[in-house]
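One structure is given here, and the rest of the page talks about it.
Just one protein chain is left out here, and the rest sit where they should.
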Amino acid sequence: MSAVPSMIVEAPAVTARKPGAWLRLLHNPSVLIGALLFALIALMGIAAPLLSSIDPGAINPSNRNKTPGYETSERDDEGRKITRKAIMGTDSLGRDIYTRVVYGARVSLIVGITVSVLSVVAGLAIGLFAGYFRWLDGVVMRVMDGLMAIPAILLAIALVSLSGASMMTVIVAVAIPEIPRVVRLVRAIVLSIREEPYVEAAISVGTPAVKVLWRHVLPNTIAPLIVQATFICGSAILLEAILSFLGVGIPPETPTWGNIMAEGRSLFQVYPHNILYPGAFLTLTVLAINMLGDGLRDTLDPRMSKRL
Amino acid sequence: MAEPVLEIRGLRIALPKDSDRAEAVSGVSFSVAAGEIVCLVGESGSGKSVIAFSAMGLLPKSLPVVSGTIALQGENLVGASEYRLRELRCTRMGMIFQEPMTALNPVMRCGDQIDEVLRAHTQLAAAVRREKIIAMIAQVHLPDPVRMVDSFPHQLSGGQRQRIMIAMALVLGPSLLIADEPTTALDVTTQAQILKLIRELQRDRGTGVLFITHDFGVVAEIADRVAVLQYGELVEMGPTAQILSAPQHPYTRMLIASVPSHTPPARPPVAGAGDAIVLSTEALAKTYSTAGLFGGARKVDAARDVSIEIRKGETLGIVGESGSGKSTVARCIARLIDPSGGKILLCGTDIARMPAGRLRELRHKVQIVFQDPYRSLNPRRTVGESIIEGPMNYGLARHDALERSRKLMELVRLDPGALERYPHQFSGGQRQRICIARALAMEPELLIADEAVSALDVSVQAQVLKLLEEIRHSLHLAVLFITHDLRVAAQVCDKVAVMSKGIVVEYGPAEQVFRAPQHEYTRALFDAAPGRGFEFAAA
Partner (left out) sequence: MWNYIGRRILATLPVLLIVAVLVFLMLRLTPGDPAAVIAGDAATSQDVAEIRAKLGLDRPVVTQFFIWIGRGLQGDFGESFFYKKTVASLIADRIEPTLALATLTIILATLIAVPLGTLAAYRQGSWIDRIVMGISVIGFSVPVFVIGYVLIYVFALQLGWFPVQGYQRLADGFGGFLHRLILPSITLAMVYVALLARMTRTSVLEVLNEDYVRTARAKGLPNLKVLVFHALRNAAVPIVTVIGIGIAVLIGGVVVTESVYNIPGLGRLTVDAVLARDYPTVQAVILLFSFAYVVINLAIDLMYTVLDPRIRY
């Protein structure tokens, strides 16, 4: 051997740690805009009673079908006359659309977040075990294939109409079609990580299967699942709105964006605002979530872009 | 002397800002004459491939040429228009690549892929083109050229695909051929044939060849002149014989000294006959079967009738080309896959069919170090966590496990303070040392090294091999060494098993096998080893 010191000939190792993925998120415009918009809409939902003093369900026959900007007047408990501007107009029952839109944000966000948590937790559990234990895999994946073959909207419509319309059934009905997608994602990750030499090394140092899953496999699913959960949240909000719009979702008296639009359908040609305002808010919300999801994916999990 | 085919002067190519150095190539000058093969040698990151791609004008935008000239028969290519470069490709310079398996379009017939070259650069009629293609395929010695034209790449072997690539690069008779590690991904016997083919075509046509490689064996085999690169700088250049036998620059000397010799050194018999047999296999077999829908199941014997034996303190090498079944044997012994037949006796206990629960008690006795240092450590855990995982599985307290891992870090010549760091902060060689430490933490009886030094640069490889030798000696370990590299096997093994197509064709003391191979396959394998006639370690 020559006298060259050993460490000199080796390629210099990367010394500085790459800036953490979480820090990089702050530099992604898509994440920033999406998160900001989402936060504003969430704030709107939370502060709904402060943003409007009217009961979103209050029916006022004298104020039916007013165009945006119409001044309504009513008398309060002490008989004083209050005038109020209906900035988004009123619907065919005289309910204030602005108030209903503000309250509608609550339902959409609750449905979106609950569905994404539910489906990710269920999908993760099923996917981890199906991917790691081969004997489970065949049966579980066939059932998932079957579930995926039924178009989500049809599955949800059928489930809701059969079990009766309520917030809970809508959440479950919207979550069920999402589960197979999560299972597939998790399973694909597990299958590829299982082949990694570091997992084989863990097996050969006697690590039990459950610990291998927990220590070496599970952490690899977190970033993709966060991304997936974001997209599920967006599509769940859309699906809930569609169900309400078709009249098979949350009961019509509840102010949801889909319900406001469903109510406005018949008079759309005359009073388009009933559909356009809640439609705009719905679009903006889902857009914010999808932008957030896109940004998260690009930052946390660049490889995942190939899986859509 | 006539005008050189390729003349590079003062070439500087920048690296992106956040790289470990400012330039990929720093002021390199050399030339390639007609009918000459110039080898550009260097370890990974030396910038050798960057030079090759810059000549073809195929560098990504992130690697811009800063200054210097690249002259192809006198015409400067630096700053030439994309259109002009396109015209020159394949007409005056052709290129072949490292990965023949992926370098051809999988959905296009081989003939059509060569035809594309002709259609892009000539006005020939279809029939003439076809004739030319068939003639060219015949020239690269592919069997049945007429059938070959209509075949798809996946129907060909790696060597055959590389021949198609060569045919494609040379069909228009360019004066320069750039070959970027064209045989690195191939088995040694195929490599020898491809090298011979390049030599032959180059001589017949008077083509100048710029040949990129990291393998001094290949250099000895093919080069007329050699240029040695280190960190983007050309440190030494000269005729092959001179560079190999009397290198001047210390880096070149170190590189050449790191190339293991093909002749096994005289080894004291480390394992006495009285030493315990740590592991033996009896008729070990692994069969993969794919259930076919029509025509029944297809069976592939990955390994068949393998009977080997390793004693304490002894290294057994399993040598073979890809697909020979050597890794299958290793993974069966480590019980990462289940063998389909035979016995695996670990210290006298048959573990071939032992259920997972009972096997766990014995797992620590067999440890394995894998090929890819970049995937062998969990990137999310500190190396300390990775090393203590095993001992803690067997009930060692965290504090004691950490104490053991600190000692092991010293044993593998790494700073014990580095246990807190993550794998990406280490180089490939360092990671492989960490993997060895992780294996040793289990206090194994048998250490399996599955191509453990194959992914490393030759200088790093030499260090890791030395480390393995020291550990085997000091701990009196039994080592199963899987490798495709005959030189490495010659240096570290006491006994050698040569595998081909799933069976052991020759098995005996290393010294004997290398000196007087008995089996026909072993002889062919040894003959194909590049640079065999050249004794590097003597330099």
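Letters are used for the chains, namely A and B, taken in the order the chains are written, and counting of residues starts over at 1 for each.
Note that in this section a contact is a pair of C-beta atoms (placed from the backbone, for glycine too) under 8 Å apart; a residue touches a chain by one contact, two chains touch by 3 or more.
All values derive from a computational prediction rather than experimental measurement.
S.K.: Check each of B:S19, B:S67, B:Q155 or B:S245 against the chain that is not shown and name the one that touches it.
M.R.: Looking across B:S19, B:S67, B:Q155 or B:S245, the contact with the absent chain belongs to B:Q155.
S.K.: Across the whole complex, list the residues on chain B that are touched by the chain not included here.
M.R.: Chain B touches the chain not shown through residues 56, 58, 85-91, 94-95, 97, 99, 102-108, 116-117, 120-121, 152, 154-155, 165, 168-169, 292-295.
S.K.: If the missing chain were put back, which residues of chain A would it touch?
M.R.: 142-143, 145-155, 157-159, 161-163, 234, 238, 241-242, 245-248, 261, 268-269, 272, 275-276, 279-280, 282-283, 286-287, 289-291, 294, 305-306, 308
Throughout what follows, only the chains that are shown with their structure count from here on.
S.K.: Could you list, by residue number, the parts of chain B that touch chain A in their complex?
M.R.: By the definition above, chain B touches chain A via 20, 43-45, 250-251, 253-254, 257-258, 334-336, 360, 363-364, 366-368, 370-372, 375-378, 380-381, 386, 389-390, 393-394, 413, 422, 424-430, 435, 438, 441-442, 457, 459-460, 462-463, 466.
S.K.: Give every residue of chain A touching chain B within the complex, in rising order.
M.R.: Answer in residue numbers: 1-4, 6, 9-15, 17-18, 196-198, 200-208, 211, 215-216, 219-220.
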